[in-house]
Structure formats: structure tokens, C-alpha cells
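First the structure, then my questions, so here it is.
Here the complex is missing one protein chain, while the rest keep their positions.
On to chain A.
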Amino acid sequence: MDFAFSEEQEQLRGFAREFLADRYDDVRLAELADSETGVDAEVWPKLAELGWLDAELTFLDQAVLLEETGHRPLAAPYFSTTVLAAPALDDETAEQVADGRLTATLAWAEPGMRQGLLDPAGASVSDGRLTGQKVLVPDGAAVDLFVVTAADGLYAVNASDAVVTAHGGLDGTRRLASVRFEGAPARPLVTGEAAAALLGRIRDRAYAAVALEAVGVAQRALDLLVAYAKEREQFGKPIGVYQAVSHKASDVYVRLQEARSLAYWAAWCVAEDDPMARQACLAAKAHAGEAAVFACENAIQGHGGIGFTWEHVLHRYYKRAQWLAAFDGPARDQRAEVAAFLLD
């Protein structure tokens, strides 16, 4: 039993933290979130240089990066490309991703039907052309390629062959889009039962990734709360001496540590293809998503009025936390699946 990242992984974390803190201080994050696209257009080639797009990265390597991109949100379709889309790509497109030449995302949800990652898709392909309507596509207006779920499998469609409607987003650096395919040229990636199995693995991986990002978000919210409680004085003392404030911070700390433990467990299960992967990922996503929201809400409360302003960075994290908690359904959806394992 060994529950620690390797020295190399900790080194990777250190570099990532430094890179993200340098590039995205709170002012820059706000600028990007409020910009027209919500994307840092210059960062992608740098990610390739840093090795973040290497095909050789294990999911445990990637886990440390995802935790850090929660701690300092990265305004680029990194989650969409490497977590949601990459597992489905063929060799050619995978190579383009690794070189930093291609970004991608997964388009699965359709209007008017159940929208979970594992629910059936209505989009259809005939003669190599895909027709259908997709909604809630993460980073849908910021990528070059869509991996699209269709009735009989997964297909790759170039963004230039689709009609993309960008939406504004509460989380300005991870927006959603609607995408219409009107007989768009589509290359088959995986079909039949293999496609369903692959989507299951993509979902596990996405849940683990969401949990890891949520841990980073919760950690930053706690960092901000603790720093403020030490420096802000009222009634002649730093507010951190008052238990009404300090106990909130302690509760956030405990929930955060629980979430981190589950997120690392889930990441390891994904990396090792462990038989408990499904349950671990459900548990991690449900718990960590809620923990991140809890952390942000307590941090906002602990900051008083300033924490409630647009100017303060906290609401950026709060909105990311809400995005993560809502991903593929709220925690109660994941708990319903956990309950099925336990009770049925």
C-alpha cells in the first residue's frame, strides 16, 4: 500500500503550479473569463512544449496536472481534449493532439432526451455523413474537432464542418456550445459494443478528472479563506480567532481532504483499470463536486461583503465548482448508481 505520487509526478506538479501561477494570476483569470471567447489563444503550443499533451503520460501523471488546473484554472480546452476526447481518437488525430496541433471535445447530449454520457444517442450516420443536434458541448466553440456519439458508435467530425452556436457561461473559462451536424463528413472511430465500453471508460476518466479539478478548486478557496482570516481584523483581532470563522475553515479542510483521498483513489483505479474503478469514480465525482461548492460558499461567507463582489476572484472559483458539480448530472445521480451497486 503506497498512497503517494512519485517524485517525478511531484516535480511535474511543481512545474505546473509555477507555470499556472505565473500565467494566470487572479487579474488575468478575470480578464480571460470576461473576454469574448474565454480562451487564452496563445497557451496551447506551450502545453505541448511542457509535455502536458504527451501520449505517454499515465492518468496518474495527468492527475497532478488536473488538480493544478483546478487550483489555477487554465483557460484552454485541456480537459475537453485530453480527458473527454483523447481516449476515442485514432492514431492520426492522437498524434496531432500530442504535437499541440489539434484540440478536441466530446459531443454527447441531445435536446429532448436523457443527457447522461451513457444514454443512447440519436445522431445518425449514413454514407459517412453525420446528422444530428448536440447540446452542452464543453469548449464546443474552442476546438478543432468533435468526437460525436451517434446511434451506432463514435465519430470524428471537423469543427469546420459543423454549425456551432457558442453560449455565454457562468464559468467564463469553460463555456458550453450547441452544435448542429447537417450531413457533416464523419470518420468512424469506434462502433458497436466497443463504443459503449469506451464511453464507459471515458466517463470514469471524466469523473476522476472532474474530482481532481474540484479538489484544486476547493484547495484554492480554502487558501483564500485562511489567508483572509489571518489578515482581516475586526473588534481588534484577526477574524480567524473567532470560532465562527475558524471552524468553517476546519470543516472545509476536512471535506477537502476526504475529496482528495477519493479523487486519488479514482485516478489510481482509472490508471490501473481496477475492478473498483466505476464505484471509485462515481464516489469521487459526487463527493468532490459538492466539496468544491461547499469550500467556495464558506470562503465567500468568510470574506464578508468583499467575497460577494464581482471584483474578487472567489466567484470565478465558485462558478467552476458549480460547473464541475453539475457535470453529467448532480451528485445525487452518481449516488443513485452507487446505491444500485450496494442495494440491488
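One rule holds for everything that comes next: a residue touches a chain if its C-beta (ideal position, glycine included) is under 8 Å from a C-beta of that chain, and two chains touch if they have at least 3 such contacts; residues count from 1.
Note that in this section contacts and distances are computed from a predicted model.
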| item | value |
| --- | --- |
| Chain not present in the shown complex, as UniProt names it (candidates "Spore germination protein", "Osmoprotectant uptake system ATP-binding protein YehX", "ABC transporter permease" or "Acyl-CoA dehydrogenase") | "Acyl-CoA dehydrogenase" |
| On chain A, residues whose C-beta touches the chain left out of the figure | 1-6, 60, 222, 226, 229-230, 237-238, 240-243, 246-247, 249-251, 253-254, 257-262, 264-265, 268, 274, 280, 283, 286-287, 332, 335-336, 338-339, 342-344 |
